[in-house]
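Shown next, in structure tokens, is the structure this report addresses.
Missing here is one protein chain; the remaining ones are kept as they sit in the complex.
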Amino acid sequence: MYVESLIRTTNNAHSSEVMTVPKILIVYYSRSGNTKKMAYLIQKGAMDEDVEVDTKDVKDVKVDDLKGYDGIIVGSPTYYGGPAAQIKDLLDRSIKHHGKLQDKVGGAFSSSANVGGGNETTVMAILQALLIHGMVVCGDSSGDHYGPVSIEEPDQRAERNCIRYGKRVAKLVKQLHG
Amino acid sequence: MYVESLIRTTNNAHSSEVMTVPKILIVYYSRSGNTKKMAYLIQKGAMDEDVEVDTKDVKDVKVDDLKGYDGIIVGSPTYYGGPAAQIKDLLDRSIKHHGKLQDKVGGAFSSSANVGGGNETTVMAILQALLIHGMVVCGDSSGDHYGPVSIEEPDQRAERNCIRYGKRVAKLVKQLHG
Amino acid sequence: MYVESLIRTTNNAHSSEVMTVPKILIVYYSRSGNTKKMAYLIQKGAMDEDVEVDTKDVKDVKVDDLKGYDGIIVGSPTYYGGPAAQIKDLLDRSIKHHGKLQDKVGGAFSSSANVGGGNETTVMAILQALLIHGMVVCGDSSGDHYGPVSIEEPDQRAERNCIRYGKRVAKLVKQLHG
Partner (left out) sequence: MYVESLIRTTNNAHSSEVMTVPKILIVYYSRSGNTKKMAYLIQKGAMDEDVEVDTKDVKDVKVDDLKGYDGIIVGSPTYYGGPAAQIKDLLDRSIKHHGKLQDKVGGAFSSSANVGGGNETTVMAILQALLIHGMVVCGDSSGDHYGPVSIEEPDQRAERNCIRYGKRVAKLVKQLHG
């Protein structure tokens, strides 16, 4: 079960304000390990923004977990121009909570075997699913515009873009759910 | 096992030409039955063109079957803007025969719950997968342009478009593989 | 020239806090009048949220205007599965301010001639452009998921979805730029 994390701010004796630290889930499917590496680079970027981040293999994510996060970032290798069936299966089953993810922040990333190999369409396919859930997503005028992509193992460019994306999504989560 | 169907043409005593009747696979996933209905309407259209058509539930299709067809038409309900994981899983596993589906004819169709509900992006996602396999796909200047879509149960419009699409894809299969 | 609208809040004598009312631009291209009608329905929804809204024909929008808004919603008829060249031209020229639209809120809508006629791909094409600018966009778990679409003249369903979308985008603009 998800337990919302609480921080009691004790600025002065009279106040007992309760603030929640926003929580982000990074869920990935990875066979070669490349998408997993990207997931942890994105986590690294997000952590800089003082949010809580859980990074999990899709097989360890229950569909009920999704409700417990303020931001959900989904990563998949590019298989035939779209996310792996394992990721699509989670998205399909998420219909159980359709409407309850509305206004949460979403994100997507992908690794693929080659340029022109469908990584952009994969990222867009994931973002489309998150938009259908009513989520809020952000692009980036620098780096990878729709979400980080890596050709094979993340190189320095991909690494930089992943960290940058993690920070960027985490900031948005804080603005909307901080 | 797939056995290629042969027809001996015996127009005259001297010839013993052997012609193969092109074969089309229509593979669908369906829970409500709407996508299945579309599959059989497309089959009806294709049969008019004197091709052989196998229409199968995705659970009854082995990835090795794909090689045995000249045309493959894939249908799925629209789940979160893309094909169901069950269909994506077949596409993902089809990598086993990557390169061997090159030049075959492809097609796609989808049923969804509402207008603007992602049916077009689903059809395009399937077509993208087939293009990555090197397949040949056709649009249509009338009817549903990318491939038949149905909102809920196929109505007369959807029925007409499915039959029309079946004929159209079958004709292309005959031209390229007849 | 764009002049930012200011509201002096005078909660008490000592403060002279200055708050800006967020501004949204709705820009459309319309030949039949359908996309224009959608634009004004979206405006109506946005106005409920106490933001300022300018609704303009694309021919009256200068690329320099874009910087002056906190939210930009772009509408186009669906021509061959994408936005009209007139809209694409504005998007292309917006490169002049690439990077300066980062973090603004974006939105998209489209009218088309028929179901399956490319309206979803048009909305997504516009959203992709806005994501490349680094903008923040939201989907909706009800109504039209990616952004309002209308088949021919907006009917009651489309009208409701346009108003709903206007409110929704305006709320996001207030949260991020209020």
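Descriptive notes on the structure:
Letters are used for the chains, namely A, B and C, taken in the order the chains are written, and counting of residues starts over at 1 for each.
One rule holds in what follows: a contact is a pair of C-beta atoms (placed from the backbone, for glycine too) under 8 Å apart; a residue touches a chain by one contact, two chains touch by 3 or more.
On a predicted model such as this, the values are computed, not experimentally measured, just so you know.
Chain B residues in contact with the hidden partner, per the touch definition given at the top, are 98-99, 101-103, 124, 127-128, 130-142, 145-146, 172, 175-176.
For chain A, the list of residues touching the undisplayed chain reads 81, 115-121, 124, 143-146, 148-149, 151, 157, 161. Seen from chain C, the chain kept out of the figure touches residues 79-86, 88-89, 91-92, 94-95, 117-118, 121, 125, 128-129, 131-133.
Assume only the chains that are shown with their structure count from here on.
Distances between chain centres, each the mean of the C-alpha atoms, put B farthest from chain A.
Each chain gets a centre from the mean of its Cα atoms; for chain B and chain C, those two points are 38 Å apart. One inter-chain figure worth recording: chain A and chain C are separated by 25 Å, centre to centre, where each centre is the mean of the chain's CA atoms. Contact of a single residue of chain A with at least two other chains is seen at positions 128, 131-133.
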